[in-house]
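Mind looking over this structure? Questions follow.
Only one protein chain is missing; all other protein chains are in place.
For chain A:
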Amino acid sequence: MQLTLEFGGGLELLCDSVKIHNINVQLKNGEEKLTMRDLLAWVRTNLVRERPEMFMKGDSVRPGVLVLVNDCDWELSGQLDTTLEEKDVVVFISTLHGG
């Protein structure tokens, strides 16, 4: 499944400082759909190069990270259970406090 992932607010530093990643995730045998839960595990294994604790806590993202699926807060689409579709855009953004 082709997806576009975007990291911001400093999270890109965990992925070789690259903000936009066009990725292709292979569905597991027998699976027909990809959920955000699956995608997070994939990102942790394949994209996060350092300090994984700055990205994830347990099986979800760490506090202070907003997840947006097609420009919409994942809270509105079922969080970890959100089902992804071909060409979806998923944004991970760390909240900023500076000013």
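The working rule: a residue touches a chain if its C-beta (ideal position, glycine included) is under 8 Å from a C-beta of that chain, and two chains touch if they have at least 3 such contacts; residues count from 1.
In the analysis below, contacts and distances are computed from a predicted model.
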| item | value |
| --- | --- |
| "ATP synthase subunit a", "Adenylyltransferase and sulfurtransferase MOCS3", "Transport protein particle 20 kDa subunit (TRAPP 20 kDa subunit)" or "Fibronectin type III and SPRY domain containing 2" - which is the UniProt name of the missing chain | "Adenylyltransferase and sulfurtransferase MOCS3" |
| Positions on chain A where the hidden chain makes contact | 8-10, 19, 53-54, 62-66, 68, 71-73, 75-76, 91, 93-99 |
